[in-house]
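The structure under discussion is supplied below as C-alpha cells; questions concerning it will follow.
The complex appears here without one of its protein chains, the remainder shown in place.
Letters are used for the chains, namely A and B, taken in the order the chains are written, and counting of residues starts over at 1 for each.
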Amino acid sequence: MNELIKKATTLLESSAVQVVIGYGKGSASRTRAIFVTQPADCDKLIFDSRCVQNLAVYLTKAEIKKLGKPAIVAPIPVLRSILQLAAENQLKEDGLIVLGISPESELVEFESFAAIETFLASNKIEIEDKYKKKIEQIKAMPVSERFDFWVKELELCFKCYACRAACPLCYCTRCTVENNQPQWIPAASHTLGNLEWHVMRAMHLAGRCTDCEACYNACPMGIPIHLLTKSMLQDVEENFGTYGPSLNKQNTLSSFNPDDKESFIR
Amino acid sequence: MSKIGVFICHCGENISATVDVVKVAEEAGKLEGVAFSTDYKYMCSDPGQTIIKQMIKEKGLTGVVVAACSPRMHEPTFRKACSEAGLNPYMCEMSNLREHCSWVHDKSDATTQKAIDLVRTLVEKVKYNKPLHNIKVPVTKTALVIGGGIAGIQASLDIANAGHQVVLIEKDPSIGGHMSQLSETFPTLDCSQCILTPRMVEVAQHPNITLLTYAELEKLEGFIGNFKATIRKKAKSIDEKLCTGCGLCTTKCPTKKIPSEFNTGLGFRPAIYVPFPQAVPNKPVIDKLNCQYYLKGKCKVCEKVCPTGAIRFDQEDELVEMEVGAVVAATGFNVMEPSGFPEYGYGKYKDVITGLQFERLASASGPTLGEIRRPSDGAIPKKIVFIACAGSRDPAKGIPYCSKICCMYTAKHAMLYQHKVHGGESYIFYMDIRAGGKNYEEFTRRAIVDDEVNYIRGRVSKVYEENGKLIVKGVDTLLNAKPVEIEADMVVLASAAVANPGSEELAQRMHISYDAYNFFSEAHPKLKPVETNTAGIFLAGACQAPKDIPETVSQASGAAAKVAILFSQNELSREPVVAVVNRSPAPLYSTCVGCFMCATACPYQAIGEELITDRKGNVIKRVAKVNPGLCQGCGTCVAFCRSKSIDIDGYSNEQMYSEVMALLNAE
Partner (left out) sequence: MIMNEFEPKIVAFVCNWCTYAGADLTGTSRIKYAQNVKIIRFPCTGRIDFMLLLKAFGEGADGIIVSGCHPNDCHYTSGNFHARRRWIMFRGLLDLLGIDVRRIQYSWVSAAEGAKWADIVNTTVTAIRELGPYTDYAKVAGYLEKEAKV
C-alpha cells in the first residue's frame, strides 16, 4: 500500500487534511482504526483482508470532527457508507478526501460523491448465499419456534450498544434509547427490552443499511443481528425494487410508490 | 400536578341504556390526577356546559375530559366552553362512549368496563396536553396570476374587481391565449376575438392589474399569504414607454418569412413582430433567435425607422421580485402535433392539418383571411374529412383520456366549412359524440340536420396521397363495418389536448402536484376543483384538465373567489396542531441531526432548514424547521424521525404512548 502511504503523507504535509483515518496494527493479529495527524506516522497505515472495520463511523463523531478535515481510507463497504451519509446530508463534498480502495486493492481517488456513486454502480450490494439460507431456515420454522430462537439469542444481549457505536449510520446525537419521556426502550437488559431495541435498530436502518456487518463484528456476544438487517435489505429489494445508497434516490421509507404492493391489507 | 375534570354524558339514554355511567364516573374519580368526576344527562346542552365551566373555575381544573359522543361531533362545542371559562381549549379532549361503545354493544359488564378503559385512556392523554394558541399568519393582498389566456384574464378581472392588486404574467408577447386564435366559438358561433378583446383591454386598463407580458415565473418561495415570486421579464428589445405601437418597424423588417406561432405555422411574421393585430399590449418584440442584428450584427432598419427611437438592442432580461399572497395557475393547454401518428400523414402531406390550424384558416384575420384554402396550393377544398379522436382515448399512444372539446369543435368546423364553401362536402369520422353542455347537443344536431355534415361512426386506418388527392380509408361501424374510402382535398385532425411543454418544470417550481400527463392536480377531484394541495395556490382553466370556455371561465371565477376569501382577512388563523422540531440550550441546540428525512416525507413541503449560527455568523448546526403556516398536522414526519427530534402538539409522542399504556393497564 505504498501508494496509499505516499498519498496520505502528501495530504498531511500540504495541510490539505489534518487527519488521515485508516487501518493500523491492532492487538494480537488484528487491525484497528488509527488517526494519523503527523506525516511521519503515515507508514503505520496498512491495508489487507483483516481490515473489516467500517471507518465511516468516525466521520460523524464530534471528537474526530474537531481534529479538522479528514482523509479516509475507504474500501468498498466504507465507500457505501460514505455515499449513504452524503445522501443524508451528513457530509459536505469539500469536507473530506476519500482514498478509495478497489476490490483489487488499488488506490482510487474521487472528486465528488457522484463519482463514488458511479464507481459503486459496478459493486452492488450482494447478500451472500449463506445468509440467505440462514434467513430462509429461520423463516421456515413455525412461529413459536422462531420466537424461541430469537429470545434465546437476545437473552445474551446486555445492552452494551456496541452495535450502535459501530454502525456508521447511527449518528444521532441523542438516540431514542436515551429518550425517557416517553421511555421507548427500557435501559435494563431484560429480554423484552433487548427485543424492542433490536426491532427499533433494524427499522431505523430500513432502506439505509449498506450491509457492512460492522454491527455483528462489534457484538461481544456474537448475536446474529446482521441477519435482521440483511433480511430487511431483501425485503426492500423484493417490495420496492432497488437497494443500495444513492444520491438521487430518496430514502426507501420516506418516499413511496402509489402502486406499492399490499398483500396483507384488507 | 394535574387537576382533571371528567364529565360523563348519558346522552339521554343513548349511552346510559347500555353503559353504567354512574359507575364510569365513580371509577374515573379514583384515577390519579382527577380532581372532579360527574355524570349528567346532556353534557352538550346549556346547563351541561355550565357545569363544566363552573367546575373549571371552582376546582381550578387544568384539563377536561368529556366522555360522550364522537369528538368529530362536539369537540369544538366543549373546547369553546372551556375557552369561555378561561381554560385553554386544547386542554379538553373527548372520549367516544357513544358511536364506539354504547351504540355498538349490548348492555353488559364488559361494555361498562370498556367505557371505563376508554375514559382512563383519554385522562392519561390529557395529562400530557399543552396549551396551544391558534397560529396567526399575515396576508399580502396581491395575487399573482400566471397565464394570460381567458382563464387568467377572467381570474385577474374578478380579483381586481374585488378590490385587490393583481400581477398577471404571460409568457407570450400578448395575452389572449388559444381563445384569440379561434374563429368562432361553440355553441353560439360568437366571434371569438369579439368577445375576448374587450376583456383583454379591460385587463390592460384596470387600475388594480399590473400586466407583464413576455414574462415567466423564475422562482416561487414562501407560503400562503406570504409568497415571494421572482419574475423573469424577457428582453423585448423595445422601450415600452416610448413605443406608440405604430407598427412601422414590422413593415420594414427584412426578415419576413418566420413561421408565425399565432397562425400555427400557416403564415409568416417578421423578426420584429406583434403576434396579431388585436394584441394587448399592441407593442412589438424582437425575436432574438431570428433577428439579423442579433445573429450577424447587421441591419438595424427598425431602429432607423422608429419615429420615437424606442428600439433598444442592448436590453437584457430583468429579474423582478415581488411579494404576493396567492397564486393562480392559468397556464392553459396545447394542441398535440400528431406526427406520432404516421397513418394520418401529418407533417408528410401539407393538407393534413390540426383543428387549431383549421381555426386559423377560418379566422377572418388569419393567413387566408377567413377562406378555407388548402395550404399546399391555396385551392378551396371541395371535400373535407375531419377525424375526431386523433390521439385521444388511445392508451397505446399514451393518451387514454378524452380531450373533451374536440367533438364540439369538429362539429363547429364542419358547420363553418359548409357555411363558407357552398356545395362542399364534409365528413366526420367519429367514435362517440360528446356534447354534454348547455345547448351542445342541439348544436351538433344542427350540424347533421341543417348543415348536412356527414357523420361516419368509425376510425380511419390510413391517409395517403394519390393524384393530388388525399385518400382517407376508414370504416362505417353502423353499417356493419363497411369499408369507406373518401377522396378528400383536406383532412383535419382533432388532435389531443395536452399539457403545455414546460408544465412539469413550472409545477415543480411552484411546488404543486401534477399528474402523469403533466396537468396540474386539484386538491380533491370532487370537492376542491380549484385548489391545489399547496395552500394559497389555485388552479384555473385547461392547465388542470382539458375543458371548454364556459367551464374555464367558471373555474377562473371560482379560483378568484378563493383568493378573495383568503384576502378577506388581514391575518390567517390556523389550528395549532402542527409539528415542531425541538430546540434546547447550547451546546446541543437541537437533537435534530439534519438528515431531512422528515422534509422528504412531508406532503406540504412544510419542513425547511434552519442554520443555527453563533454570534459571528458561523454555522454551528443545520437542522430542520417546520413552517407552522404550511404544516397541516398529519404527523408523518414525527413517525419518521429516528432521533425523535420532531413532535406534534396534540398527538405528541408522550400523549400517544400514555394512551397505549393506559388502555391496556387497568391500574
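The rule is simple: a residue touches a chain if its C-beta (ideal position, glycine included) is under 8 Å from a C-beta of that chain, and two chains touch if they have at least 3 such contacts.
Everything quoted here is computed from the prediction, not taken from an experiment.
For the chain that is not shown, the touched chains among those present are A, B, taking the whole complex. Residue-wise, the contact with the chain that is not shown comes from B:Glu659, picked out of B:Asp287, B:Glu425, B:Asp489 or B:Glu659. Of the candidate positions A:Ala16, A:Ala40, A:Ala121 or A:Leu192, contact with the unshown chain belongs to A:Leu192.
Not every partner is drawn; the one left out touches chain A at residues 135, 138-139, 141, 143-151, 184, 190-192, 195-196, 199-200, 202-203, 206-207, 227-228, 231-232, 235-236, 239-240, 252-254, 256-258, 260-262, 264-266.
Mapped onto chain B, the footprint of the missing chain covers residues 70-72, 96, 98-100, 103-106, 108, 110-111, 114, 117-118, 121, 513, 533, 577, 601, 603-604, 632-636, 638-640, 648, 650-651, 653, 656-657, 659-661, 663-665.
Here is the rule we use: only the chains that are shown with their structure count from here on.
Chain centres here are Cα means. That of chain A falls 43 Å from that of chain B.
Against chain A, in their complex, chain B makes its touches with residues 588, 591, 593-598, 600-601, 622, 640, 642-645, 653-654, 657-658. Those residues of chain A that touch chain B in the shared complex are 88-90, 171-176, 179, 181-182, 184, 204, 250-251, 253-255.
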